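Note that this complex is displayed minus one protein chain, with the remaining chains in position.
What follows is subunit A.
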Amino acid sequence: MTDATLNTSGAPRKGSLHVQDARTTRRNRSEARFKGYGIAAILVGLFFLAVLAVSIVRSGAPAFTRTVVDVDFTMTAAQVEAAESELFKTKAYQTVFIDALKSQLDESGLEVEVDNAAIERLLGKIGGDLRTFYANNPDQVGETVSFQLPASSRVDGYLNGRITRDSLENSRFLMATDLDLVDALQEAGIIKGAINWTFITGTDAGVDNPGGAGLGASVVGSFFMMLVVLFLSLPIGVAASIYLEEFAPQNRFTDLIEVNISNLAAVPSIVFGILGLAVFIQFMHMPQSAPLVGGLVLTLMTLPTIIISTRASLKSVPPSIRDAALGVGASKMQAVFHHVLPMAMPGILTGTIIGLAQALGETAPLLLIGMVGFVARGYPDGIMAGFTEANSAMPAQIYTWAARADASFYEKAWGGIIILLAFLLTMNIIAIILRRRFERRW
């Protein structure tokens, strides 16, 4: 306090109070600068969010469309018979198809070379598909049938700008001359975009077939996993919170539980994967890659989150409710289960949904227990199989696509993220609505 008198630099102030002296100006400037840093920090954060959102939407949207070739096509009985009598039957079908395509192009007044190899590069070996179709639907022979054939992923890439004429190297997949054909087909309205249902409902495809890869099976895998998480973590979490919040005496055991819960909440998720691998698979010999095991691991991981939020909502129920219940003769257990718990339920459900959303997006522990993308090759048959059969989960499937060398899979990965975020958004909106509607302020 004596320092103030020692400060001789501040000579008595002269002049008008309305004129800012140099020191005040400097202080005000530094004030404005400091505030500017804060605004800049917020803007940086929001900028990152915006960049993230834009890159997700821009890179992911193409995954939901695909390029199809729309051809009206008639095959007479004589043509079918002729094709069936040949040695290379599917090739014969293909020739008929290409003739039809040529005539359709000629009608539009476009002159391009169409040959067998080019069509195979653009559409794959379609002869087989045609043959199967006519074998299954013999009544369609002689009728005009409108075919929608999916184009290869490289044609997709050309049409949405991922592959340009300059970047294209001639390969067995796509040649520069094919692009002329694609342009002509587009002009004639034969090639066009359509919604890619395969991506939404399909299963994972091989490394060489990005066009056929879909997220459907892993959505089902995630769904079964979330069922396990919901039915285990909600009752266990609520029971544990009720004990800790309402009944636990102040002793060593309670302290031990509390310390464990707060530490588990901060353990890296991959450690839970190691736990699952060692205990559930190595020790207990549960099936590898099963949603059941994934669900158990994620349950252990989300329990601390759910316990913490449940305890907060139990704590927010005022003690007068308990006192009133006890006063009219309820036992402690009845007071908790009949009065406190129902009042805390909206908060508990909100916390559970947020915990589930966290579990839905978790990837690392699933990779360790074998739920990688390429095991999601089919839908499980039956409800029990859904829990025990090898499957993947949405984030693990996305990771598998992202780790593949073919850049066409990146688009799928971004598309998968859009679906994943759509699920998360829905869950969070439900949580917010629950909170808004039922939240009570005491």
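Quick note on the criterion: a contact is a pair of C-beta atoms (placed from the backbone, for glycine too) under 8 Å apart; a residue touches a chain by one contact, two chains touch by 3 or more; residues count from 1.
Here is the rule we go by: contacts and distances are computed from a predicted model.
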Chain excluded from display, named as in UniProt, from "Aminodeoxyfutalosine synthase", "Multicomponent K+:H+ antiporter subunit C", "Alkaline phosphatase" or "Phosphate transport system permease protein" = "Phosphate transport system permease protein"
Note = Across A:284, A:324 or A:422, the one contacting the chain not displayed is A:284
Request  = With the full complex in mind, choose from A:312, A:326, A:343 or A:421 the residue touching the hidden chain.
outcome  = A:421
Key: Selected residue (touches chain absent from view) among A:108, A:164, A:177 or A:260   = A:260
Touch residues of subunit A, complete complex, unshown partner = 27-28, 30-31, 33-35, 37-42, 44-46, 48-49, 51-52, 55-56, 59, 235-237, 239-240, 242-244, 247-248, 256-257, 260-264, 266-272, 274-275, 277-279, 281-285, 288, 300, 303-304, 307, 331-333, 357, 360-364, 367-368, 370, 372, 384, 395, 398-399, 402-403, 410, 413-414, 417, 420-421, 424, 428
